[in-house]
Structures are given as C-alpha cells and as structure tokens.
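Every protein chain of the complex appears in place save one, which is left out.
Up next, chain A:
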Amino acid sequence: MDQQRQITVLQASAITISTIVGVGVLSLPLAAVRAADAGAPLVTLLGAALSILASMLIVWLGMRFPNESYIEYSEKLIGKGLARTIIIIWILYFAILSSLIAREFGEVVITAVLRNTPLEVTVIVMLLLAAFTSRKNIMTFAYIHTFYIPFILVPVLLIVALSLKNADVVNVLPLWGNEPSGIVKGFFMLSTMFQGYFIMMMVIPSMRSPKKAMRSIWLAMLITSILYVLVVSATVSVFGAEETKKLLWPTLELAKDTSLPANILERLDAVFLAVWVTAVYTSLFSCYYFTIYSIGKLFRLQDHGMLSFFILPFLFLLAMLPQSLVQLNEINALITQFGVALTIAYPGLLLLVSLLRKKRGNQKQ
C-alpha cells in the first residue's frame, strides 16, 4: 500500500481547488448580490473566511489520525452505532450533492449550448464520465486533479482580466453595500460555495506527509477565495448589482461580453463553457469518488470500483427529481446549507471528543 501514499502537498491543494471550483462558479455572483447588493465582494470574502475556519477544523481532525480513514476514527471516537448512523446521513448528503451538480450542469448545457438535447442525455453523459473514472485508484485521482488545475484556473482568470475593460468601480461601491444587514444573513449562504474542502478527509490518509496537510489546505483556500472574490468583483463591476440580480448565471454573461483583443474570437462563452466542463467534471468526480469511497470503507470492502456503476442509476433518478430550474435552485440552497452545517458540526464534534478523550491515531508513517 506504499504506492498508494504518495500524494504531495501541492497535489492535495490541487485536489481541493478543483473540487471547490465547479458548477457554483456560474451562479456565485447571483448569490452574492442577493445577499449584499454592491457589497458582494465583501460578503464573498466573509463566506470564504468561514469556510477557511471550517476546513481547518476538518484538516486538524484528519491530522490527528493520519493513518485511518474518517470512518474508522469516527467509530473509534463516538462508538459504532452513532458513527454509522451519522455516516449514512453523510453519504446520502454527498450522493445528493453529486446528483445536484450533475443536474445543474445539465441545465446550463441545454439552456446555453445544446438547445435541442434532452436534459437526460447531458446528465447521464456527465454521470457516466464520473463513474468510469471512479474505478481507478487514488493516485490516478490525484493525477487527474493535478493535471486539470491549470486548465481550470487560467481561463477563469483570463475572463476576469479581459472583462475589466468594461468595468466601472462605482458599481462595487460602497464596499459594504447599501444594505449591510444582508451581509450577516448572507455570508453563511456564500460559504456553501466553498464546500469542496470535505475532500481533504479522504486525501489525508493517502498523503506522503500528513503533517503538512494544513499547508495544503491554506494554499487551496487562499487561491479559491481570491479567485471567487475576483470573479464576483469583476461581474458586479461590469454589470452592476441590480442587473446581476436579474441574471441567472452572471459569470456566463460575463464571458459573453468578453472578446479577445483585436477581435480574434468573439462571444467567448462557448469557449468558457467548454473549459467549465472540466471544472464541473473534476468536482463531480470528487463527490462521486468520495461517496463510493465512504460506502466502501463503511462496509469494509477491498475495492470500491464495482460500486461506481451500482450507484449510478440512483444518482440519475435523484438528479431528475427536481421539476424545474426554480425548484432545483431552491433545493440546492436548502441542501447545501444543511450540508455546510453538517460538515462543520460533525467534524467539530469529533474533534472535540478527540481532544477531550485525548485520543489520537497511530502516528507512524
């Protein structure tokens, strides 16, 4: 199993970044302006801060048990029965999250790109892609995320940079927006956008030196926060807060307005979407893999590859359940907020128990 313990600090950061940056990039500015008007960048920053704290919680917990999967140490800390119940809820949450990602992806594609394709086809293609790749081992998982990172980060930064020629600073002033009260209500919602850090729970047992896991999560959250704040600032400064509230996917509209210098290519949204596919694929892949990994560890299976096709029909059915885009967004908001609470509360509980009972895992490499 030594071969399976080779994930470096940089690879762990890459995994986290590509899990976080996904389908949420498109609707991120909308959530931000709904919460705080022109104070959207600020509320994004606050949401990022909260999620950084939550992620540090998870990583600290993981570092105390560097050689065990989170299922094993949960059972050790709070007993088998309670741990298993909570973990089943946990697994259900991530399965639903995967199906929500696939569904939102399908909605964007059939609305913006392939107008005549049925929704089922786009959803099933994306789920199949994730299912096929989930059969591989964790080193391939790390390689895939490491490979796609530049292809995700560079285009987003490029779009942000190119759009600034239409930007107007007035749109992002005042910094705390015209309704500061919204910030307090809204930043929890924003922190759901950064939810991908849960993947560190799976990555830490396979890292080459788990002691450095904190470094990788700081790097990852720093990069993601800066990226998201930039995206929100660019969108709001180009469109203004009121107009952004009317756009369903503001980042996509931002890409539509952008063109390469000297008009080499116009209407870059098609290109942006093509690249965004990789971002969604990596996040969906992470969620899918995490779900299968958890089920495998829960039932003490040796190899979780066969589960990947087993859960595919369930996820597909879950993805097709919301009846419309509106319902999808409502469900999304609810579930992700519940999820953030879960991912803060449960590791927090485990950490507390671990500190109180002074239990640590076997620290040997």
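Worth pointing out:
Definition applied: contacts are C-beta pairs under 8 Å (C-beta built on N, C-alpha and C of every residue); 3 or more make two chains touch, one makes a residue touch a chain; residues count from 1.
Following the convention adopted for this analysis, contacts and distances are computed from a predicted model.
As stated in its UniProt record, the chain not included in the shown complex is "Spore germination protein", which appears among "Spore germination protein", "Branched-chain amino acid ABC transporter permease", "Thiosulfate oxidation carrier protein SoxY" or "Na(+) H(+) antiporter subunit D". The residue touching the chain not shown here, chosen from A:Phe239, A:Tyr281 or A:Tyr346, is A:Tyr281.
Residue A:Thr140 is the one among A:Thr85, A:Thr140 or A:Ser209 that touches the chain missing from this view. Touching the missing chain, out of A:Val113, A:Met214 or A:Leu301, is residue A:Val113. On the side of chain A, the interface with the absent chain consists of residues 6, 8, 10-11, 109, 113-114, 117, 122, 125, 129, 132-133, 136, 139-140, 142-144, 146-148, 263-268, 270-271, 273-275, 277-278, 281, using the contact rule stated above.
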